Every structure is written in structure tokens, then in C-alpha cells.
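Handing you a structure now.
With one protein chain held back, the other chains of the complex are shown just where they sit.
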Amino acid sequence: MAAATTTAFEFPIRIYWEDTDAGGIVYNANYLKFFERARTEWLRSLGINQGALRAARGGIFVVSSASLRFLRPARLDDELIATAALEKAGSAMLQISQQVLRRQGADLQARQVCCEGSVRVAWVSASSFKPARIPVDIVQRLSP
Amino acid sequence: MAAATTTAFEFPIRIYWEDTDAGGIVYNANYLKFFERARTEWLRSLGINQGALRAARGGIFVVSSASLRFLRPARLDDELIATAALEKAGSAMLQISQQVLRRQGADLQARQVCCEGSVRVAWVSASSFKPARIPVDIVQRLSP
Amino acid sequence: MAAATTTAFEFPIRIYWEDTDAGGIVYNANYLKFFERARTEWLRSLGINQGALRAARGGIFVVSSASLRFLRPARLDDELIATAALEKAGSAMLQISQQVLRRQGADLQARQVCCEGSVRVAWVSASSFKPARIPVDIVQRLSP
Partner (left out) sequence: MAAATTTAFEFPIRIYWEDTDAGGIVYNANYLKFFERARTEWLRSLGINQGALRAARGGIFVVSSASLRFLRPARLDDELIATAALEKAGSAMLQISQQVLRRQGADLQARQVCCEGSVRVAWVSASSFKPARIPVDIVQRLSP
């Protein structure tokens, strides 16, 4: 996945009190939120607005599976980077590789991985939640 | 409000990692969640199920204003009590007095107030969010 | 894992507004919270209180990896069951199999899986977050 990583979409995440827990670190479930923010902004950067998409097509992307590895704790005031890179696009699902990174020292390129994982989203009817084919023009925008 | 307080509906709230922040205490916004759980269970105890209500009547209760005073911090593993007591019922809104309490020592009646406040909920159309009159049978169930 | 499933610890989860999203279903990240509530209550049922443990031993369990499959949407007012079953116990980590289930109809035994997954927790120093051996008496309480 080296190629995918170099071209990953990046989105800044600042850590607030709301994101932390009594262990003094970012609460584990919040990384799924950060992953979703990065996916949403990646789609937006491709001209895909999920709210408008639901209104126009009656469908939404829902997470069908996710895996996460928590490698280093992040803390209050940290300025992180959440990434999203398309791993695989099927007719009804997308597999997206994601990371949450922290800059390390003064070198802007030096980064530590706080959390990394993979998220699969399926396209479903917004009313019945039944899986459906992703609209063709959406798939085309996702293609490199 | 002494009379209302003695008859307040009570609902247990256990504190998990998700509820705390890096200060080591329950994060402030979460008390609004605890208040809502208590209001929801108070309504349920009166036979009012909000999901079913929306499906049947097309309306929902939304919070129109809230005030909170944070008096003592709560912590991981605390077993709290959230209360809800009707202060005032209008034709289109309810004013509810709420507390989050912690037992103090062995005396089951001795309690400290962690947070207290007042929440006003309005009845609105679930589609347009325009204010409307609360259905009469709902008002009747709320009357003592 | 059939054997483990039959002996899984079970904990009730009620769905409130706070748990849902604009898709009308439970937001994906919240299942990690439900998993944690079940793990916490499972540990508590074995006499292990995480807050007291940190104060006494200076260590905490942190999630080191998690995988989730989202099988069916859950909704407002749903009364779910979150489970936790020990899959594997190492000297420094526990692997726990987890599910979020919904009762199906009147048969108390008939259940649908909303979400299932596996969570690995590591025992770390609460100050340095360096991995350490789980205290022996904790491991003993976890053994069947």
C-alpha cells in the first residue's frame, strides 16, 4: 500500500477536551469519528457531498466493517492529521485505508502513527438500508 | 420546587471512560446527555415512547433552552442518579427541572448534587421543525 | 467460538438520541462505546474495578486493536444487549470477543446481531503508557 499512502488525502484534526478521557489520552472510539471526518472531506474534495447525495439519489454510505490498531496515545491540544486513501472500489462498496498521524518535531515530514486501520463503506438505500450499486458517476469521480 | 423535587423521576447513570475527559472528570457536555436519558425514561414511564410518537404523530420534542450549574465533579465508575421533574407544561412546551446526584457514603438518602439545571423542550413537526401544540393525550399523561 | 458465545457476559444498552445520527440509526463509533461498557461491567462482575485498579496498581487497560462488522442498523429506543467473552489471555493483553444484539420478537432467546467484533486490550502504565504484565491476581480472576 506504499503507493496509496503517498497519495492519501489529509485532513487536520485538533484534539479538544471532548476527545479525551480520564486516562489523559484520546478516547478510542473517537478515532472512528476522525476517520469519518477524513473520508467525508476526501469525498467533498472530489465534489461528493453526502447530504446532497442522499437528497438527490436516496442513498447513503454506511460503514459495514472497520479495523483499527492503536499505536501511540494522542493528547489534549495535539494537532493531528487524519488520512483517507482508496484501497478498493467495488460496485456496492469502497474499502478505505486510514491513519491518524502526529507530526514529530520540527521536520514537517516526520510523522508518527497514532492509529491506523481500514474501513469498508457500503452504499445503501437511505430508507430501507438495503445494499445497492454505487451510482456510476460517483464511482467515476473516485477513480484516479 | 421542594414538592417537585421529592417526586422527581430517577434514573441510574454509570460513568464509563467515554463520559470522562483528560481532567479526570465527567466532561461537561455529557450532563446534557444524562439529562436527556432521564427525560426519555421519565416519558417512557408515563407510556410515552418518542420513536413511536414520531411515527404516529409526526412530531418530536426538541430542546429549546437549557441551563446547567456544575457543582461537583463526577468520576470514572461513579454510579449517579439523573432526575427529571416537570416544572411547567404549556400548550407547546415543557419545562423540566433536572439534577445529577451522587450517593454519599452508606446512607442511601444522602446525596450530593453534581449538576443541576432546567431544560425546556418544545413540540415541533419532525419534518419542518415548526412549533406545534403538544397532542392532548400526551399532555394528559404528563399531568399529575 | 460457539462455546465462548454461550457463556458471554451480557449487559443491556438502551439507545437514546445521543447514540443516533442523521441516517436515523446508531452512529458507528458508538458501538466501540457499547463494547467498552460491556467489558467494564464484565470486569466489574469479576470484582475488577478499573478506577480502583489504577489507584492501587498504577496501571490501566487500553484498547490496542479492534475490529467491527456492522450487520444490522439499530435505532432510537432499541433495547440492545452488549456481550463480552474472553477469547485469549496473554501476560500483557486480553483478546475479547464482543457483540451487540437485538431481541427479535417475543422469543427472549431469538436475537439478531447488530454489530460484532473483537477487541484487544493491553495493560499499560497509567503514567508512561508502556506495556507491562497484567497483575497476577487480575489474570487469576479472569480464568474460568
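Letters A, B and C mark the chains in the order given here, with residues in each chain numbered from 1 onward.
Methods note: a contact is a pair of C-beta atoms (placed from the backbone, for glycine too) under 8 Å apart; a residue touches a chain by one contact, two chains touch by 3 or more.
Here the structure is a predicted model, which means the values were calculated and not measured.
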The one residue from C:Phe9, C:Tyr27 or C:Trp123 touching the chain left out of view is C:Tyr27
Given that one chain is not shown, which residue among A:Asn49, A:Ser91, A:Gln104 or A:Ser125 touches it?
A:Asn49
Considering the complete complex, identify which of C:Ala8, C:Leu43 or C:Leu76 is in touch with the unshown chain.
C:Leu76
What chain C residues would touch the chain not displayed?
17-18, 20-25, 27, 29, 75-76
May I ask you to list the residues on chain A that touch the chain which is not drawn?
14, 16-18, 33, 36-37, 40, 49-52, 75-77
Kindly note down the residues of chain B that lie in touch with the hidden chain.
23, 25, 28-30, 32-33, 36, 60, 62-70, 73, 126, 129
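Simple rule for what comes next: only the chains that are shown with their structure count from here on.
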Applying the contact rule given earlier, which two chains have the most C-beta pairs between them?
A-C
Rotation, 0 to 180 degrees and nearest 5, that superposes chain B on copy chain C via CA atoms
180
Can you compute the centre-to-centre distance for chain A and chain C, using the mean CA position of each chain? Integer Å is fine.
23
Taking each chain's centre as its mean C-alpha position, how far apart are chain B and chain C in Å?
27
Quick check: what residues of chain A touch more than one other chain, meaning two or more?
23, 25, 29
